[in-house]
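One structure follows; several queries about it will come next.
Shown here: the complex without one of its protein chains, the others still in place.
By written order: A, B and C. Residues from 1 in each chain.
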Amino acid sequence: MHIGILTGGGDCPGLNAVIRAVTLALINEGGARVTGIERGFLGLITRQVRPLDARAVEGILAQGGTLLGTHNRCDPFHYFGAGGADVSAQALAYARDELGLDGLVVIGGDGTMVIAHRFEQLGLPVVGVPKTIDNDLACTERTFGFDSAVAVVAEALDRLETTARSHGRVMIAETMGRYAGWIALEGGMAGGADVILLPEVPFDVDEVVRVCAAREAREGYTLVCIAEGAHARGQGLSVSATLADSPDPLRLGGVGPWLQHQLQPRLQSEVRTTLLGHVQRGGSPTPYDRVLATRFGYHAAQLVRQGRFGRMVTLRGEACDSVPLQAVAGQTRTVPADHPLLAAARGLGISLGEPALPPA
Amino acid sequence: MHIGILTGGGDCPGLNAVIRAVTLALINEGGARVTGIERGFLGLITRQVRPLDARAVEGILAQGGTLLGTHNRCDPFHYFGAGGADVSAQALAYARDELGLDGLVVIGGDGTMVIAHRFEQLGLPVVGVPKTIDNDLACTERTFGFDSAVAVVAEALDRLETTARSHGRVMIAETMGRYAGWIALEGGMAGGADVILLPEVPFDVDEVVRVCAAREAREGYTLVCIAEGAHARGQGLSVSATLADSPDPLRLGGVGPWLQHQLQPRLQSEVRTTLLGHVQRGGSPTPYDRVLATRFGYHAAQLVRQGRFGRMVTLRGEACDSVPLQAVAGQTRTVPADHPLLAAARGLGISLGEPALPPA
Amino acid sequence: MHIGILTGGGDCPGLNAVIRAVTLALINEGGARVTGIERGFLGLITRQVRPLDARAVEGILAQGGTLLGTHNRCDPFHYFGAGGADVSAQALAYARDELGLDGLVVIGGDGTMVIAHRFEQLGLPVVGVPKTIDNDLACTERTFGFDSAVAVVAEALDRLETTARSHGRVMIAETMGRYAGWIALEGGMAGGADVILLPEVPFDVDEVVRVCAAREAREGYTLVCIAEGAHARGQGLSVSATLADSPDPLRLGGVGPWLQHQLQPRLQSEVRTTLLGHVQRGGSPTPYDRVLATRFGYHAAQLVRQGRFGRMVTLRGEACDSVPLQAVAGQTRTVPADHPLLAAARGLGISLGEPALPPA
Partner (left out) sequence: MHIGILTGGGDCPGLNAVIRAVTLALINEGGARVTGIERGFLGLITRQVRPLDARAVEGILAQGGTLLGTHNRCDPFHYFGAGGADVSAQALAYARDELGLDGLVVIGGDGTMVIAHRFEQLGLPVVGVPKTIDNDLACTERTFGFDSAVAVVAEALDRLETTARSHGRVMIAETMGRYAGWIALEGGMAGGADVILLPEVPFDVDEVVRVCAAREAREGYTLVCIAEGAHARGQGLSVSATLADSPDPLRLGGVGPWLQHQLQPRLQSEVRTTLLGHVQRGGSPTPYDRVLATRFGYHAAQLVRQGRFGRMVTLRGEACDSVPLQAVAGQTRTVPADHPLLAAARGLGISLGEPALPPA
């Protein structure tokens, strides 16, 4: 048996742990030969591969990134390097006929799974391993990399808290999360944020001002954790009256700076913003993520050995399971309105920027 | 409503996060008055309490230990301070009549829950929050503090690995886990251990020697992660022939040093042992544990508000739930023989010290 | 003896360690009474003080920020709260006559030392402790907080490196350092940056492009560490021909984004920027900074006990010393052109953005 592995999409702590687990398990339990495809699907086009064995994956468990490299935008069905042409047949021929792959383990997100599914339909057996730092893939409760991103956010809030407290400031930390607010929610809860703003819960600027002003008088400082995809009520497709004159968030460099621009004139404290940026997706995975990624990789190897292709590994509670590849396509797992962590936040007096209910 | 909180048993990262969440939620949502009992049940005997409010719990989320203090051995039903006499009536009178508590939130392990259950039966309504750094409490899949302990073990293994590799050594790290091997298992997997030895899987010294010798020849070094409660086949109540002459593990200062004593004469490499000790239970909780502890605390406050006393908070999959207090008594959740992480370890070629199967 | 302590200017890891050391040493060795002035010199105007004793400073050694609070802009000689009026006499009367202070320990930077010196001249004995996260104060080789900031930068570069390598990108990290490049220089060296750009060494955009392009072809990725005060040759007061049409760095949100804007069109790799921002000055001090801050605080207490007022603590090699307060005023200790770390960087092939010498 000869199995290929590739990592697609943005990088994420834990990718190497998956590669290691898949490789070791396929070799130890399946007697397989394993080949790494470099730079995601691009390697199938540019013919960049490398053999993987126990020695090749030695010591990579704790390393961030992916030793195979990855590529954000490479889709063989619309190849940017050929003016958008479909070069999938060529990639397939290389993988199946030339390399002689009996199957492919694809580690990636939503978009990568769509491509993987199409290759599966063309006759290249595929097992998928979900990867999203945002934790927003359908069908799986957790994905590796997320805990590491949350840890970066929490540590940053720990640091910003000392500055906020010493100076009596409002500190805004903008996190990743364009469509789903998981990182801001868990990171904010873990870092002791006083205000947490998510894409799923449009916030009211007046309410954020009210919370900051109340804390200004009482505790003297406020920590705000805002997802990059959060938006004020009325801000977004349609623009509300109150926001019509305000600068566009994108022009200000993000919703964090935009919020600072809204808050500063209405507060006495200084307001400062930190964009956490790419540090959220780099670096060594947390021990939690190393274990989860290892389990995902081992489960993928089992699916391969059992010939259960066309499926993607998932986590349900404490157990690994799998779903058909196409089940995840085109869906984003956002924070549901009834998620217990939202209730916990509200219950602890952490503001989600929701307007207070009008008196009955 | 006037609610007391106490923390019992050994300390654990996340206790303060629970105290904070219970306090804030009871005040914000329940309009309750909250009182902290100091040093576990001892405070009910020595009458040491302090009021808890938003200010008192400000900034404690990320702090290790418990601001209320705790006590390992205080049982009012057999009070060490009174020659083992039962002083529970006095403690009850103080709590219920004098302080006027309508209920008590008790954060602790197995032993603490047994005491809590007895107070509940005497008429003091109790909600329990499970606490065990070893992750070995029945009825709940995860407990806070465990992730922090695993992180300490993994980081230590990361450090020991560089020394093992540079010197070509066998490095043994002994972790907590007298009856259950969760910490050694997850910590060892996260830290890249080559051999993981658990209380649940008696190990064969010959097999450990075989693995170390094979790695000596190939990779040049070996990382062993051993739970303090692990034991060799035959070692324990009955002593096998091969071990009869070997020194007692306890006399050598633990099973780690004992194993070193077994391995050293049979290997060329130097063998060294590190006892991770109390650093595993101290310090700031990981972000994961901060969120889990906050959720546990919030759920406990909800049970109090709903009048659902006599129950202990649990985690099932991603959801908090609860079970009757007595359900956890006297049980230890050890690593089951069919746990997927054991299979993953074996599949990746990590030795559990099990003897190789005899040829058919 | 009754001594006051205050912290002025921006916060910095280690302030609490100084406060603790000054307080404990004055009490233990000098039998002094110690009073903390809150929010820098502002507390002398708003009359906000608190007594400091062993209990008050217990456990603050490892905490970031300052438990006394600080204020960026409060100068009693030009008080912003009174339209710029001089309220120093009032502050002096409060400190000396009302509080009965025999001396004041002032922890702060250049600006704070100027104010401290003026109070000293008015008859309030002052000992200064240097504080600058940028390490750019005259007369002292190191200041506490700098090592912590360097550690944040290095850890961020460690994280960005995995992303840069996985994606084949140019990652730019913008650090603090408006006038002096110490943080970018040491942080960049510690984090393995390939290009380090400092205020003291104007960089040549063409040269940076050349380095990135060469690495694009060879290593595949580049890490750039740039101080916020770095600037291209010709950029700054006068604008060179090649830069005349480019957007203003400030309008783009800093020199990091500006550099990205310059590089992107001239490289094949994606270029991304991370602004490290306020996390550089928050959080727990590194052990190195805790020791240095403790030594500074102890030395300040000794100066007080010896009646050697009007002086600021300094570090020379491994020894604490002191200089007259006025010696530091108005000077910035920038990275000298002959600093050995610049030579080391060049020697290791790390680019400082200097144009290559023309062939003879």
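A few notes on this one:
Operating definition for what follows: a residue touches a chain if its C-beta (ideal position, glycine included) is under 8 Å from a C-beta of that chain, and two chains touch if they have at least 3 such contacts.
In this text the structure is predicted, and so the values were computed from the model without any measurement.
Across the entire complex, contacts from the unshown chain go to B, C.
Among B:Arg33, B:Arg165, B:Arg210 or B:Arg316, the one in contact with the hidden chain is B:Arg165.
Screening B:His117, B:Arg142, B:His231 or B:Arg281 for touch with the missing chain picks out B:Arg281. Contact with the chain not shown here comes from a single listed residue; of C:Gly59, C:Gly330 or C:Pro355, that residue is C:Gly59.
Within the entire complex, the positions of chain C that touch the omitted partner chain are 20-21, 24-25, 28-29, 54, 58-59, 61-62, 141-142, 147, 150-151, 153-155, 158, 161, 186-187, 189-192, 219, 286-288, 290-291, 294-295, 298-299, 301-302, 316-320, 340-341, 343-344, 347-349.
Residues of chain B in touch with the missing chain: 7, 10-11, 13, 15, 39, 63-66, 69-72, 152, 155-156, 158-163, 165-168, 171, 253, 257, 270, 272-275, 277-279, 281-283.
Definition applied: only the chains that are shown with their structure count from here on.
For the pair chain A and chain C, the CA-based superposition corresponds to a rotation of 180 degrees in steps of 5. Per-chain Cα centroids separate chain B from chain C by 42 Å.
In this assembly, the C-alpha centroid of chain A lies 30 Å from the C-alpha centroid of chain B.
Looking at chain A, residues 155, 158, 161 sit in touch with two or more other chains.
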